[in-house]
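Apart from one protein chain that is not included, each protein chain of the complex appears where it belongs.
Here the chain labels run A and B in written order, and each chain numbers its own residues starting at 1.
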Amino acid sequence: MSNNSSHITEYKVLGRILLILMFFTFATISVTSFNLASFTVTVALLIAGIKGYFVLSYFMHLKYENLLLRILVGMIFVLFALIVLITFIDYSYR
Amino acid sequence: MMSEKVTHIEEHRDDAASKLGMWLFIFTELLLFGGLFLVYSIYRAQYPANFHEASLELSVTIGAVNTIVLLFSSMTIAMALTAMQKNNKKLALRLILVTLLMALVFLVNKYFEWGAKFHHGLYPGSDLMALLERGHLLYFSLYFFMTGLHAFHIIVGMILLIVVYFKVKNGSIHFEKYFLLENGALYWHLVDLIWIFLFPLMYLIT
Partner (left out) sequence: MSNEVNKIEYVSYLEHQGRFKGLKSWIFATDHKRIALLYMYAIAAFFFIGALLGLLMRFELIAPGETIMKAQTYNGLFTVHGVIMIFMVVIPGLSAVFGNFFLPILIGAKDVAFPRLNLFSWWIFVFGSVLAVASQFLKSGPPDTGWTFYAPYSTTTGTSVIIATTAAFILGFSSILTGLNFLVTVHQMRAPGMKFFNMPLFPWAIYATAWIQLLATPIVGITLLMLIAERLFGIGFFDPNLGGDPVLFQHLFWIYSHPAVYIMILPAMGVITEIVPTFCQRKVYGYKAIALSSLAIAGVGFLVWGHHMYTSGMSENARWFFSLLTFIVAVPSAIKVFNWISTMYKGSIDLKPPFLFALAFIFLFIIGGTTGLILGSVATNIQVHDTSFIVAHFHYIIFGGMGFAFFAAIHYWLPKMYGRLYNFRRANIACIIMFIGFNTLYFPQFVIGIQGMPRRYFDYLPQFQTGHMISTIGGVILIFGLFYMLINLIKGARKGPKAPANPWNGSTLEWQIPSPPSLENFDEPFEVKANPYDYK
């Protein structure tokens, strides 16, 4: 069965990922407690994006999946970003 | 060839197919929440100051605790899969239980958080809500709807994991056939993933 070939992520790796995620959680709390004006959103989203990357690639094993699936996941985020961007073409120029 | 004609395809099993199916389902969930994030971003861009003021009503501590709880549960369910792959059934069962426990902690936290809002008269359709400024009103509408929908997904995820738990226990999920556990875990990570974005957008607005 195809499962036999699938990748096994070691406990140690998973633990390390959790530490990284926790680090970024505290980072995002401390960064957003300063008022960086419009940069706050950017920074918060950037950090959330990094955390999302770790969850997707290690917890969800995307790093070890085939290329097609990885491309598809990327496309979903691109599609969503495009939709948001285009909606803002309306709202930013009203 | 012959026997295939008699036994119907229902017994047919393809792990790669069901995993791809789960991922596609995750895409739909991402876009479901995506619609809400779109609404959120439009209204936040229109009322940045109001959103900041309204977000001060939320406790960053509770939010942060819940974030850690979910991240931790995400790790434990990933570990449960690793344990299953290594044919350690006992550990896998325990890790699923820990995950479920964490989910419960999350919901209890959420219950108290929502309860406090309700206690202050802040809930959809309340008299107080009607008096709020537009931006505040939109923020709380989004807060209740988004966290509510997320909590609903937590509950669905818990049900899935409970089913998986019993299937591991009675041996229908085992170390050579564990795609149900894998799919349950994927769903759980999705719930975590959405919270990763909800947390800064709801609790940390300046």
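To be clear about the criterion, contacts are C-beta pairs under 8 Å (C-beta built on N, C-alpha and C of every residue); 3 or more make two chains touch, one makes a residue touch a chain.
Keep in mind it's a predicted model, so treat the numbers as computed, not measured.
Colleague: Just list which of the chains on display the missing one touches.
Modeller: Across all of the complex, the chain we cannot see touches A, B.
Colleague: Among the options B:27, B:114 or B:175, which residue touches the chain absent from this view?
Modeller: B:27
Colleague: Take the complete complex as the reference. Which residues in chain A touch the chain that isn't displayed?
Modeller: Spelled out for chain A, the touching residues are 68, 76, 79, 82-83, 86-87, 89-94.
Colleague: Tell me where the left-out chain touches chain B, residue by residue.
Modeller: Listed in rising order, the touching residues are 1-10, 12, 14, 16-18, 20-21, 24-25, 27-29, 31-36, 38-39, 42-43, 124-125, 129, 134-135, 137-138, 141, 144-145, 149.
Here, only the chains that are shown with their structure count from here on.
Colleague: With centres defined as the mean C-alpha position, give me the chain A-chain B separation in Å.
Modeller: Here chain A and chain B have centroids separated by 15 Å.
Colleague: For chain A, which residues count as touching chain B in their complex?
Modeller: Going by the criterion above, the answer is residues 1-4, 6, 8-11, 14-15, 17-18, 21-22, 25-26, 28-29, 32-36, 40-41, 44-45, 47-48, 51-52, 55-56, 58-60, 69, 72-73, 76, 80, 83-84, 87-88, 91-92.
Colleague: Within their complex, state which residues of chain B touch chain A.
Modeller: 14-16, 20, 23, 27, 30-31, 34, 37-38, 41-42, 44-46, 60, 64, 67-68, 71-72, 74-75, 78-79, 81-82, 85-86, 176-179, 185-186, 189, 192-193, 196-197, 199-201, 204-206
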